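Every protein chain of the complex appears in place save one, which is left out.
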Amino acid sequence: MRRLVIETATEALSLALFEDGVLLDSYDAVIGRGHAEQLVPRIAELPDGGRADEIHVDLGPGSFTGVRIGIAAARALAIAWGAEVLGFETSSLVAATARALDRDLAGQALLVVMEGGHGEWLATPIAPTATPAATRSLLPAEAIAFDHEVVVGSRATEFVALRGSGRACPLHPSARYADMIDGMLLGTKLAPLYARAPDATPMAKPTLGHEGPSA
Amino acid sequence: MTIILGIESSCDETAVALVTSEREILSHKLATQEDAHRPYGGVVPEIAARAHAEKIAPLVEAALADAGLALAEVDAIAATAGPGLIGGVMVGLVTGKALAHGAGKPLVAVNHLEGHALSARLTDPDLQFPYLLLLVSGGHCQLLAVEGVGRYRRLATTIDDAAGEAFDKTAKLLGLGFPGGPAVEAAAREGDPTAVPLPRPLLGSPEPHFSFAGLKSAVMRAAQSGDYQTNDIAASFQQAVVDCLVDRTDKALKGLDFAPSALVMAGGVAANAIIRTALQRLSADHGLAFVAPPLWLCTDNGAMIAWAGGERFAAGLTDPLDIAARPRWPLDTAADSVRGAGVKA
């Protein structure tokens, strides 16, 4: 059974191909933008063109464009290959990457902090075992209200510097560690995830850290 | 015979179709706000690229199922690569790339405007190159010499707004809803086209360019004056657009440096019956055949992308998997920039 993992929701473009849980090949680059141009050619360079029975794709929250591109490609490949598609959240893969790179983080609570655009950070508190809490898009000054000691992700260094305490593990998610994501965190609903509440009332009073900027 | 799968996602319609080189439309699927509920359930946001991302795959599956085909039986994948709303274009193009790679088929990146330009050849097998094309849509208003697949010469364009944009903004001003074209046309049926004095920008000017911004402002003033009925404003506005399109196309026809086989009209605004009739009459005056695709092929659809992709595929034109979506992509890349259209003097 082959599994292709696609990560395009962040500044990274990361791919991995597994066979029965064993990593066959992977690709990692931090490209910022250009996922739409590079994604399919990089998949094509994997063994057998990346052909798989199951495709796992990052649903976000993250770059709106990147999330949509990843989902569209995964679903189209699934039609061509007769494969099944499952989705995961960005924070799940960031946490899995952090724990794979630093074994000491096993069993510890983490705060995932990623670039959110718009002058905001995407923050997700992750308990040692339980399902991650919802990701919120916060202004940096609001985000540092989280008191987690260990902070991981693309904005971990800036977060710890601003808060003035804690341990930063700056990293981008890597698809090669996707097998460490708990199966409970994989879903069949393939809609993009948005950190800002999509049903926000335009004129409503802003409350802490949800649908964007307040004056 | 070849079979082409076409994907269109450059604006607010997601569309997929299967078309053969023998002009047979094997299936066509379109998700608008009206029938998006069927494949998907739930209301589709007006402009959401997210909606494209969620709808395209089910539409591809539905189009294949309708035609009774497997993806392996398709000869090439065609997808709109621009111009248009970039988020949506990217989603459609990436879907096309992934289908092409996954099934081992060639990819054809299609200019949305080329889809409109060639759509008349899908339904009219007798239409030969070269022809004069009046392309009128929400984003474009151009006269083009269509000399062959991939060979377009722009003869005129709008120096400010597109005709469809004027329809949309007029509809919004008059509270008639979106899309503006059908709404204004329906209101105009109940109105007097001579009731409101409105300008005909550029009428009689030597070059056949178009302009609609002044008309839009005049409609706003007429609406704000409170002196006129909504239906009369709609009818007078529509008549002003008709007069401009006829005058400018007449000017172009008189100055052509080639003998066209027909006057062809395409794009969403070509679905307007009054405009169609007026251009048909102009063609007759010039002793020229008039060709306009059926209404559903004038608005955005997947069949025109599949057909244009098929014409390019037959000409040996395919594209690499790293091709980029293009938000702006003129059909005639050599056309001089027109005073006002980019840099207002």
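As written, the chain order gives the labels A and B, with residue 1 at the start of each chain.
The rule we apply is simple: a contact is a pair of C-beta atoms (placed from the backbone, for glycine too) under 8 Å apart; a residue touches a chain by one contact, two chains touch by 3 or more.
One rule holds for everything that comes next: contacts and distances are computed from a predicted model.
Between the names "Thioredoxin", "Spore coat protein JC", "tRNA threonylcarbamoyladenosine biosynthesis protein TsaE" or "RNA polymerase sigma factor", the one given in UniProt for the chain missing from this structure view is "tRNA threonylcarbamoyladenosine biosynthesis protein TsaE". Only one of B:P58, B:P130 or B:G164 touches the absent chain when the whole complex is considered: B:G164. Touching the missing chain, out of B:G87, B:G102, B:G181 or B:P293, is residue B:G87. Of the options B:L173, B:V264 or B:A292, the residue whose C-beta touches the omitted chain is B:L173.
Touching residues on chain B toward the chain that is not drawn are 10-11, 45-50, 83-87, 137-139, 157, 160-162, 164-165, 168-169, 172-173, 178, 213-214, 216-217, 220, 327-328, 330, 337-338, 341-345.
Hidden from this view is one chain, which touches chain A at 32-33, 63-65, 117-119, 194, 196, 198-200, 202-204, 206, 211-215.
Note that only the chains that are shown with their structure count from here on.
Chain A and chain B, compared by their mean Cα positions, are separated by 38 Å. Note for the complex: chain B touches chain A at residues 49-50, 52-54, 56-57, 60-61, 64, 71, 87, 90-99, 101-103, 320-325.
Chain contact summary for the complex, chain A toward chain B: residues 36-41, 43-44, 49, 51, 64-65, 67-69, 71-81, 190-192.
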